[in-house]
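All protein chains but one are shown at their positions in the complex.
Going in written order, the chains are labelled A and B, and every chain counts its residues from 1.
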Amino acid sequence: MHMNYPLLNVPERPAKPRQSGLTMVMDKGLSLRQVEDFIEVAGVHTDIVKLGWATSHVTPNLKEKLALYKSAGIPTYFGGTLFEAFIIRNQFSDYQRILDQYGMEYAEVSDGSIEIEHDLKCNYIKELAKQVTVISEVGSKDAAKIFAPYKWIKLMQAELEAGSWKVIAEAREGGNVGIYRGSGEVREGLVDEILTQIPEETIIWEAPQKEQQVWFIKLIGSNVNLGNIAPAEVIPLETIRLGLRGDTFDFFLNQTK
Amino acid sequence: MHMNYPLLNVPERPAKPRQSGLTMVMDKGLSLRQVEDFIEVAGVHTDIVKLGWATSHVTPNLKEKLALYKSAGIPTYFGGTLFEAFIIRNQFSDYQRILDQYGMEYAEVSDGSIEIEHDLKCNYIKELAKQVTVISEVGSKDAAKIFAPYKWIKLMQAELEAGSWKVIAEAREGGNVGIYRGSGEVREGLVDEILTQIPEETIIWEAPQKEQQVWFIKLIGSNVNLGNIAPAEVIPLETIRLGLRGDTFDFFLNQTK
Partner (left out) sequence: MHMNYPLLNVPERPAKPRQSGLTMVMDKGLSLRQVEDFIEVAGVHTDIVKLGWATSHVTPNLKEKLALYKSAGIPTYFGGTLFEAFIIRNQFSDYQRILDQYGMEYAEVSDGSIEIEHDLKCNYIKELAKQVTVISEVGSKDAAKIFAPYKWIKLMQAELEAGSWKVIAEAREGGNVGIYRGSGEVREGLVDEILTQIPEETIIWEAPQKEQQVWFIKLIGSNVNLGNIAPAEVIPLETIRLGLRGDTFDFFLNQTK
């Protein structure tokens, strides 16, 4: 799909809509024309777009932007921090109303910036799942809050059971918390242990840095679900998935031998 | 203003034109269409745009670009390095002429790359203040030239007395000199000491890195004046000012309790 040359033995990518091989992109304030440009170049490679954290609150062109993505067949959702901003103010019903008002079909439930009982978080997932498709996020935005692997697994399992379509492993825009060390290095033991218990196609790994994308593609394959990809990095990521950038060039050649 | 949801207890931002809470943006070579896109998304949150250092010298679309910003009600000025390039060549009167020729209403006076007697710098401020609104900058672009806090204060005071509307604390595009260490870390003692003597609303702190913005917002509040913000970072900065990004989420909640 949308490959210009007759190159042989390139890894296969499933067609959209797909359950694995997802690319989730972060829009943190694109203009309408920039959204059109993004769709022209990267729309075919993009599965879903997150309007990062609460940026949608201060973006003048919100309705028009959502309409543009919709007309290109790309679902959108508001970042989890927006959900948390409503929850901490006891405005959950207002949040449900704005989801309707903007015609949202997806919503994120997270607790990256607030403390919340996990049962209560799962209740929000259940409640919102009646209204939209829910994506929930595990992991704190606070670099000092580190969970043991068994806890990540327990939280992810409970959220999937509560009705999350996918669970996101937290990294922020910078890729320096959650499943990563402050340096951006992957907490490899954590990821390995999560994968012993949680089906890999149900997880979206936030991986904004190239080295993080490469690491996950080498571990799980071309069709790993990756998130927090910057708009201009979707084309580069697609080449890494296909073994057509230096970083995975050898890796996929050795696999197809 | 331009907030899409009924979120309660969000810090207030004064309407433009304002004396504090300024966001100064650096344009280092946007096309006309990119300027239009920027204005669409971030114009309402932007107080003034600097055409970085001497980039305006080699930009083909200068007159049209200045007209675009003007029609959106956003003042512009040429970076201080351009002023210095004219001064070091003994072309001050040429500089005054180009300010007129391009209809500039603001100008920056700096000595980040040249050595100049401070009395002479203040004379340039006085002279240009007859023609335009002057912003002056304190601090060297040379990482090896570090001034003691009392000197920063003395220079800032003299420049404000000479007629500067605001003084800028130097950081460059990278945020790694002047009020910051090479690592980007704030020279906290320096900032604290400056604030004992200089009214905070008269200072614009260059703060290109997110951590620097967060630090100043936590110190001074939502309505601190910040500069050298990249065009695509104005929306993210606005959410940090409002406590709607992870970095200041707790901070403002605790304040409104």
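Please note the rule applied: a residue touches a chain if its C-beta (ideal position, glycine included) is under 8 Å from a C-beta of that chain, and two chains touch if they have at least 3 such contacts.
Everything quoted here is computed from the prediction, not taken from an experiment.
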item	value
Options B:M3, B:A54 or B:I146, residue touching the unrepresented chain	B:A54
Sites on chain B contacted by the missing partner chain, in the whole complex	28-34, 52-62, 81-82, 84-86, 88-89, 91, 94, 98, 112-114, 141-142, 172
Where the unshown chain meets chain A, residue by residue	2-9, 33, 36-38, 40-42, 44-45, 210, 232, 234-236, 238-239, 242, 244-246, 249-250, 253
